[in-house]
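The block underneath contains the structure these notes are about, expressed in structure tokens.
Here the complex is missing one protein chain, while the rest keep their positions.
Then we have chain A:
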Amino acid sequence: MRQRVRIMVPLLAAGMLAVGCTGGGSTPAPQGSGAASAPAADQANPNDLPRNETLYTSGTQWGPPANFNPLREWDSATGTKGLVYETLFHFDPNAGKLTPWLAQSGSWTDDTTYEVKIRPGVKWSDGQPFTAKDVAFTFGLGKMETIPYHQLWEWLKDVQAVDDQTVKFTFSTANYQEWDFNLYNRAIVPEHLWSKLSEEDVLNGVNENPVGTGAYKFSSHDQDRAVLRRRDDWWGKTALNMEPKPKYIVDVATPSNEVSMGLLLQKGLDLSNNFLPGVANLVKGNFGLTTFYKDPPYMLSANTAWLVPNTTKKPMDDVAFRKALATSVDVKKIVEGVYGNLVKAASPSGLLPQWDQFVDQGVVSQSGFSFDKAKAKQMLAAAGYKDTNGDGLVENKDGSKLSLSLIVPSGWTDWMEAARSIAASGKEAGIDITPDFPDYNALVEKRGKGDFDLVINNERQLSNTPFTYYQYLFQLPVQKVQNTVNFGRYENKKAWDLVHDLDKVKTDDIEGMKAAVSKLEKIHLDELPVIPLWYNGLWAQSSTSTWKNWPSSAQGAPKFAPAMWRNWLEMGGFEALTQLQPAAS
């Protein structure tokens, strides 16, 4: 998602033309000898990985693998959590259910007590048995203030290993939705090693020799890659009857998307989780590349891109203005023109397609919005925004000039184009919007401090519950610096209380969840603190030259999300690896 292809698009088109001409539509480009030399020779040398047993991935790691610390969920090396360390549960977005992983089962014994039975016979990679104490220890680490899940302890009272197989969690407030989220997101670390570490090392340690329960171990790493090797004594082989097929996984740190594209075409890469504009042409052509869908939008949806207005500034503090703004945005143009249909337009609620069952269509049809230039003009006029100086653009209610800037990070070319498109359609409706492209870090700072008019953001991924979505929208209190949520600084006590209410609905109570979500949806659409635009894709391009049976919408194909992205290995990424088949046989 970082650097977008800029100059490569025309070049790529030219290159593809050339390939098309020379190859006459047959398989292009003979295999590069660099990444994939003869397997027979490889086996003789223990330092070489046999191509047919190795999976090459990219798109997660953007720099050298810096640490192997599973608590650093945001910058640890790819696979640290998910391949090396594991969680108690996995989450299956298709079924909307948790699947037991390190836990054999888990249940609420009463309203505020959760009991986990862990799987017997699981061993850490150093041979020590995995016990309930490790689980209790891991969650106990959260008591340290600097641990990312420290906040859990505001409503978790106690965690105890009752015996070797049983862990008991006692809550002061049972936030069922958030708890499920924690169950499949927290990597369990071994007590016998981690209890010796200082707080400093727990948070900042490199953890050079990670000891996990997972199916892989790191075997080496360098500035531009990390190599994982399968553990043949992994517990899941017998307990889950699963085995990830690649013996080795090489995760390539991609410096740019162009290079990913090159590697993919050279067949030196099997799975690229990069955003590759124009990939639709490659999928349609005979390049041996596949994506989840054969047709638009090609990818599963991973998160929602919103237009976030700063609700503390005029005129964005006016609901009527925000609604007119939302009505002025021509999302279809962005989806088709900027993305070439690689993404889907968002529903007015912005809830991801995987959460479709929670969308209250009644609320949407009553309070939703859709692109309509004439209506946007009308709404502006009705709300008192008039064009007094006759330049075709409306002024503030008090007659002062209305001019907004929309910021997106410099270099994110698709978002830059989208911002231009939003500005253009805004101007047609009479709202003066100027796109502005500050450096990413400068943008983060402005966004955090509330020093902006409009910003595009997508920092909430799919999860087990719409709770995380509405937490992003409504979280209170608004701080001096807003780090991850509610960048628009929207304050609505009632909405935040409703988010808490949703949190307290049991996760198997779908009807209860629907009812709570419906109320939030209504507030969202009536107040529009953020304007949903489109669903960003789970970018995944895979090459069928070495591995086949990639997840796809086709009949009989696996339906897991093919992603190595952080926190996605628990949401189907790992399962997708178990479904692969060598292409040769």
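Quick note on the criterion: contacts are C-beta pairs under 8 Å (C-beta built on N, C-alpha and C of every residue); 3 or more make two chains touch, one makes a residue touch a chain; residues count from 1.
Simple rule for what comes next: contacts and distances are computed from a predicted model.
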item	value
UniProt protein name of the chain not shown, from "Signal transduction histidine-protein kinase/phosphatase MprB", "Cytochrome c oxidase subunit 4B", "ABC transporter permease" or "sulfate adenylyltransferase"	"ABC transporter permease"
Selected residue (touches chain absent from view) among A:T54, A:T80, A:S125 or A:S367	A:T54
Chain not shown: contacting residue from A:D126, A:D164, A:D233 or A:E445	A:E445
Which of A:T173, A:S220 or A:S370 contacts the chain that the document leaves out	A:S220
Chain A residues that touch the omitted chain in the full complex	2, 7-8, 11, 15, 18-19, 22, 28-37, 42, 45, 47-49, 51, 54, 56, 63-64, 66-67, 72-75, 145-148, 150-151, 203-206, 220, 222-225, 227, 250, 252, 254-256, 259, 262-263, 265-266, 268, 438-442, 444-445, 448, 459, 471, 475, 477, 479, 481, 483-485
